[in-house]
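One protein chain omitted, others in place.
Showing chain A:
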Amino acid sequence: MATPLRIIVPVKRVIDYAVKPRLNSAKTAVETAGVKMSMNPFDELSIEESLRLRAKLGQSTVPDILAVSLGSAKSADTLRTAMAMGADRALLIEEDSEIEPLVVAKALGKVVEKENCNLVIVGKQSIDDDAGQTGQMLAGILGWPQAIQASKVEVLDGGWVQVVKEVDGGTETVKAKLPMVITTDLRLNEPRYASLTNIMKAKRKPIEKKKLSDFGLSAIKRLETLKLAEPKPRQGGGKVDSVDGLLSRLKELGAI
């Protein structure tokens, strides 16, 4: 029998990918009031992948998919979305201040231990902070193998997992024995939309609530933000109406 996979999927509530973020008037933070928020796109891939593993390996091999989010009370919405997609249950670690990846990784490490999970599938980066660190840090903290930027995940016999990773210039394949941490890349799958029925059902699924302090952690920041700025906007240089016009303009600009 295949090794059972007890999966944790961390999800993050972020400004929707289609929204152009703006600084608040005091330039101290990115404006989130009245801005559309969504699940981080890479986290949707994580949920989808865990569901596909269940579809392929069976319910008995993938008995539990736990969605975890760290953030404000509103992150419950993101967890509902995860459960509407198919996650079995959810844990919200409520914290209003900004949490850096190191603290997120430490908290997830505690959840992994408590839940006795053996596979964490996490997005390769969140599209707000763009750090791309949490999965690797979690693997380091737990001493587990890691496979980042996964575009294909295969569960082999004997608890081995083989992962095709996106790297500069192509792909690389690694394999490791469970437990392990995998981070998802865009090519991994196409996330499903939650059906209305499943959205309704998700409302009845449980969300366990904890605080960072329940894990002996605090949202202490190692990186102090000194300044936030919007980059100088680039001014378009106008249009030309012919290939010759394009060529002569490129020559003027010294580009060819």
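Some points to look at:
Please note the rule applied: a contact is a pair of C-beta atoms (placed from the backbone, for glycine too) under 8 Å apart; a residue touches a chain by one contact, two chains touch by 3 or more; residues count from 1.
By our rule, contacts and distances are computed from a predicted model.
Per the UniProt record, the chain missing from the shown structure is "Probable electron transfer flavoprotein subunit alpha", taken from the list "Translin-associated protein X", "Os01g0935100 protein", "Probable electron transfer flavoprotein subunit alpha" or "Light-independent protochlorophyllide reductase subunit B".
The chain omitted from view is touched by exactly one of A:72, A:162 or A:198, namely A:162.
One chain of the complex is left out; on chain A, the residues touching it are 15, 17, 20-21, 23, 26-28, 30, 100-102, 105, 124-125, 127-141, 143-149, 151, 162, 165-177, 180, 185-187, 221-231, 234, 236-247, 249-250, 253-256.
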